[in-house]
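Apart from one protein chain that is not included, each protein chain of the complex appears where it belongs.
Right after this comes chain A.
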Amino acid sequence: MGSSARKKQEKKKDFQKPKYKVGKAKPKASNFTDTSFKSKAIVMNQQSLSTAAPDVVQQFKHNLSLASSSRSDKQRRDALAYLTSQLSSHPPINPVGTNILLSKLLPLISDSSTPVRSQLLKLLRVLPEEEAKHSTEQAIMFIRAGMTHLSADISGDSLGVMEWLLDVAEDELVTIPGGWVKTLSTFCVTMGWSLASTVPGWTSAARSSLRAKDAQTLARQISILSRFLQAGLRSETAAVPSSEEYWDSFYGLPRSSNAFEYLNLFGSRRDEEGEMYPNREARQQVFYRRFFEPVTKGIEKVKKEGGAAGRAAVGLDQVLKDGMGDYAASAGMDAQDLLNLW
């Protein structure tokens, strides 16, 4: 307790307001810390100084890395646009190769931003078909993931990519391991044609989609499915055997990327889903066993709904008739029996 006048005065000082005056600097606060500093030189740890601008290869790589791993979606889209422009120039500039490019960019199928996805599709369209073929296996994995994505936008956009893949490599798509059955089941699931045994009773789970947009998507899905089925169930015409090819098959070096894939020497054991279905008959067989019923049922249902989806379903029905018309369930051995034996 300050009893003296002096002490009281001192106390008062703490609570007095500072007086500001025009034209004078604001008085510094009592706890003001001077953070300014002086230095003779600033040292930087790393810096890349070059007199020349980065060359095209560098830029391409930089943009590729931006596109695949940047956090800002605008940056990703711009980088993709740059890559697209590079690839579409004459002659196309692609220092890393299509395969690596695809492995970096395919995860963007499930990207959260719509402009990025559409830009990605544009980029895929300009890729050389011959080279893109070899990445089919990788691409279909990401496409399947995209198609089943929770977000409707993403699953819709990944249909576009699927279309691209069908354009580029439909034969590879249906023959690679897992390409036929897994993709088919993904289609069925996305359209809600349940693969499991049908629920007894009349009512089935109502399609949550009666909106126009969903109907459009459904139509698109059906039309792409019909393309896919067409590719898989198309009748094969045996090439005229030439003696040269015959000997080549024994002594010539294989030209395809993974020529002995079907032997599955290094991979894990495949089940029915992951198996390769190299010829039409095998595909027909497995389709008949697993998908025929749900697909036909689904077609019936969509036909009744009519509209764009109904029209697409009619097309699909036609494809199915063409593809499966000559199929007779054979009692012969098929791959599944062999797998079961094992």
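Observations
As a convention for this text, a contact is a pair of C-beta atoms (placed from the backbone, for glycine too) under 8 Å apart; a residue touches a chain by one contact, two chains touch by 3 or more; residues count from 1.
The criterion applied here is as follows: contacts and distances are computed from a predicted model.
From the set "Protein SDA1", "Nuclear pore complex subunit", "Protein DIS3 homolog" or "NADH dehydrogenase [ubiquinone] iron-sulfur protein 1, mitochondrial", the protein name that UniProt assigns to the chain left out of the figure is "Protein SDA1". Within the complete assembly, A:R71 is the residue of A:R6, A:K38 or A:R71 that touches the hidden chain. Only one of A:N94, A:Q138 or A:T296 touches the chain withheld from this view, namely A:Q138. Residue-wise, the contact with the chain that is not shown comes from A:S112, picked out of A:Q9, A:Q58, A:S85 or A:S112. Residues touching the missing chain, restricted to chain A, are 68-69, 71, 107, 110, 112-113, 138, 141-142, 144-145, 148-153, 178, 182, 185-186, 189-190, 192, 194-196, 205, 207-208 (touch as defined at the top).
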